[in-house]
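Structure provided below as structure tokens; questions to follow.
Complex shown without one protein chain; remaining protein chains in place.
Here is chain A:
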């Protein structure tokens, strides 16, 4: 659906050059929710804006359904843009127009009739749950309501693609959850491909299928969200994951544990179906070893279970060793070393 091929973007600020995007190649498939995460200044917005040519690439190409968007004439680009909705962190609504007026705006750029515009606006207002706010002005709305208007406006021309630039970053956690649910619904109901950027791992975890991690203009890691979460390669990715799931207790607790004579700690990671089986209990019983779950969680990620537990084993050293070996054939086990905290 969207393909970045060796795309770079360099801004010149007088004599200084800023390499905002460096040789990025990514491909976003039809119907998926693809998230790009990175710290502020990583180049996410620039990358997103390359999709609808709000920014032109310095080198490389961006393809949408196999069309190189940079080669389109101004007129064809405007037509293409109607196929790409966009929502923004600051909503960017027209303050001089009502909610209905904002949603009608992109429709008025097309040749459809007035009745058709009204019908579509009504339908969209219903979809985002703002039918009673049609005549209000943006400054009378809450942040969440403004973003709903932004979403309705972006969907007005029934695009195939929706670009979201930090769409929830200005919202409180409850409202963020509402908007993310709405985006998921947009994706499911209309099959719209969503490319979103964020600095919050929570957003990726909640709605994305695929993720790419950006740092200093480069994509340093990308793949399936479940795989990336359960097996992050890059330290930046690990930092993002820690922001949503603490995989170690505080140093204070660990110190207390060790001072109290607690034994070695092992991290046991369950992925997917194995989390349904009583693996830990079966294996330890077989080897006559006790186990103690010191810390951890089992959570759902993309409708799959993911467990990350800190476990200590009590019993004969040789029996523990055997139990660990057998456990290691089914799930990932690693010893938690001192300096990890």
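A few points about this structure:
Rule of thumb we're sticking to: contacts are C-beta pairs under 8 Å (C-beta built on N, C-alpha and C of every residue); 3 or more make two chains touch, one makes a residue touch a chain; residues count from 1.
Basically, contacts and distances are computed from a predicted model.
One subunit of the complex is not drawn; among "ABC transporter", "Fe-S cluster assembly protein SufB", "Isoquinoline 1-oxidoreductase beta subunit" or "D-methionine transport system permease protein", its UniProt record names it "D-methionine transport system permease protein". For the chain left out of this panel, the touching residue among A:1, A:18 or A:54 is A:54.
Checked against the hidden chain, the listed residues A:1, A:18, A:109 or A:220 yield one contact partner: A:109. Looking at A:9, A:22, A:44 or A:81, the residue that reaches the missing chain in the full complex is A:81.
In the full complex, the hidden chain is touched by chain A at residues 52, 54, 74, 77-82, 84, 86, 88, 90, 92-97, 105-106, 108-109, 137, 153, 157, 163.
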